[in-house]
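A protein chain is absent from this complex, but the other protein chains hold their places.
And now, subunit A:
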Amino acid sequence: MNMFASCMITALILLTLPIIMTSTKLYKDKLYPYYVKTATSHAFMISMIPAMMFIYSGQEMVISNWHWMTIQTMKLSMSFKLDYFSMIFVPVALFVTWSIMEFSMWYMHSDPYINRFFKYLLMFLITMMILVTANNMFQLFIGWEGVGIMSFLLIGWWYGRTDANTAALQAILYNRIGDVGFIMAMAWFLLHLNAWDLQQIFMSANDNLNLPLFGLLLAATGKSAQFGLHPWLPSAMEGPTPVSALLHSSTMVVAGVFLLIRFHPLMEQNPTIQTLTLCLGAVTTLFTAICALTQNDIKKIVAFSTSSQLGLMIVTIGINQPYLAFLHICTHAFFKAMLFMCSGSIIHSLNDEQDIRKMGGLFKALPFTTTSLIIGSLALTGMPFLTGFYSKDLIIETANTSNTNAWALLITLIATSMTAAYSTRILFFALLGQPRFTPIISINENNPYLINSIKRLLLGSVFAGYVISHSITPTTIPQMTMPHHLKMAALAVTILGFILALELNLTMQGLKFNHSSHYFKFSNLLGYYPTIMHRLAPKTSLFMSQKSASMLLDHIWLESVLPKSIAFFQMKSSTLVSNQKGLIKLYFFSFMITMALSLSILNYHV
């Protein structure tokens, strides 16, 4: 009997302790953020023990705790699946969250509700842990909805701002559309396989699985912001930067990809769904990379970069490489969280300035942030032997050598070069050149919280790729033998993107800004997708419903058809027919004269 289960459960319970403490006076304490951060770091260290045990011995475990209920023939219980995916993801997520919590002790330092902020972050982390360690779909759904709700609460943290409320609502609505797919899959599994446990689903599934897999793909589209349900991710940048770093770069948005990875035994057998996934991911990665090229808000550029990398992960699932996609999830968490933290450092130092057209010359003023931003961007674009290389380059090579859709492969390569282009754009506008911000600012990055947290992620960005990819068990990643031009393809397009972007930026530096061309407007307004979807569809349905309910039923059928038409008809006909003039006295007088005359004549006649 070893410590595998005990350590894992201890780590998970350790995370819930600060939440339980909120009813005591610890919650009102000034040191509560420090307690939360320490709890997270200790949970990370404890969870490294089972992770290393797993790497050494390959031992997986399913912990089935508590029998909740049995609904006719289906048994629901609380069970944790501690296999390859969750064992490696939990330490990575805890490490990144530890750094982000330390960062937000600096970033949200002047916020009066900082204790509540940390409580929300911790609750988000707990629900994410529930999601990745779930062994049945019901528990997964609990974690799924939990991360959605915490995302809503955290995006709308500054709820006095209208845009923040709109963005939070947008996140909930788009996620809900994806949840429909999830529930459809759950219902199909319940009806046909009578199971929500992953083991039973994988054993007994042997007929046409198109419908539930399509439902799962829809759920991943909603949660991971694929094309069609993507506008919520750039809008989610209304939340504070730690929220963007944790939720919308490393942890929550990979939940959709994680779901598809969990169901990879089912997806291996179904080429239709694989093609659909591949095309969806390819379109997403190209579209969001195009949109990222002309944005002016630094957080939005990084958000689109996240969306593009998520599309890349979905492409990887589409070429039937779930382990590579998972590797990319883990490595991507490091450098993307660090990119967000560096942009948070820049924003705070420039007194809440987020527009890159108003930054510049920070190369000498913020040396540490500059260093980490450059290393993060290089890791993102897949510079050889940094972290991103171990996953991203492998993905491109695998796609090059597999029997895949050539169009999807081509646009993935184009999106890779665009990654380099917009990374260069960030570096150029934010760091190089002369300062474009107002000089009445004191720029100071000398806070130990900030420096330590970014330093940890920096070490992770440089070394984690090597460490993780050399420690994991052998998986289905194919042997890499290919001709030279295919091997160098990713590197070549990346270098092409760098050089092109640098030359364009340097050339255009002193020129006057022309009126925007059509391509610029397409890219800047996110392909007109939010404009059309958020305005046209609701306006049409509201217009139709108003016309049919109010005009048709009320005005016409209840008012105009009988009552008003009768009144109108009567009035028209009476004015047509009557020709009297109303001379009453004359009529009466003539009546009297006639009567008198007739009576007198009658008198003399008889």
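Going forward, a contact is a pair of C-beta atoms (placed from the backbone, for glycine too) under 8 Å apart; a residue touches a chain by one contact, two chains touch by 3 or more; residues count from 1.
Basically, contacts and distances are computed from a predicted model.
> Write down which listed name, "Pyruvate dehydrogenase E1 component subunit alpha", "U3 small nucleolar ribonucleoprotein protein MPP10 isoform X1", "NADH-ubiquinone oxidoreductase chain 4L" or "DNA-directed RNA polymerases I and III subunit RPAC2", is the UniProt protein name of the chain that is not shown.
Of the names offered in "Pyruvate dehydrogenase E1 component subunit alpha", "U3 small nucleolar ribonucleoprotein protein MPP10 isoform X1", "NADH-ubiquinone oxidoreductase chain 4L" or "DNA-directed RNA polymerases I and III subunit RPAC2", the absent chain's UniProt record gives "NADH-ubiquinone oxidoreductase chain 4L".
> Which residue among A:410, A:567 or A:583 touches the omitted chain?
Answer from the full complex: A:583 touches the omitted chain.
> Which parts of subunit A are in contact with the chain that was left out?
578, 580-585, 588-589, 591-592
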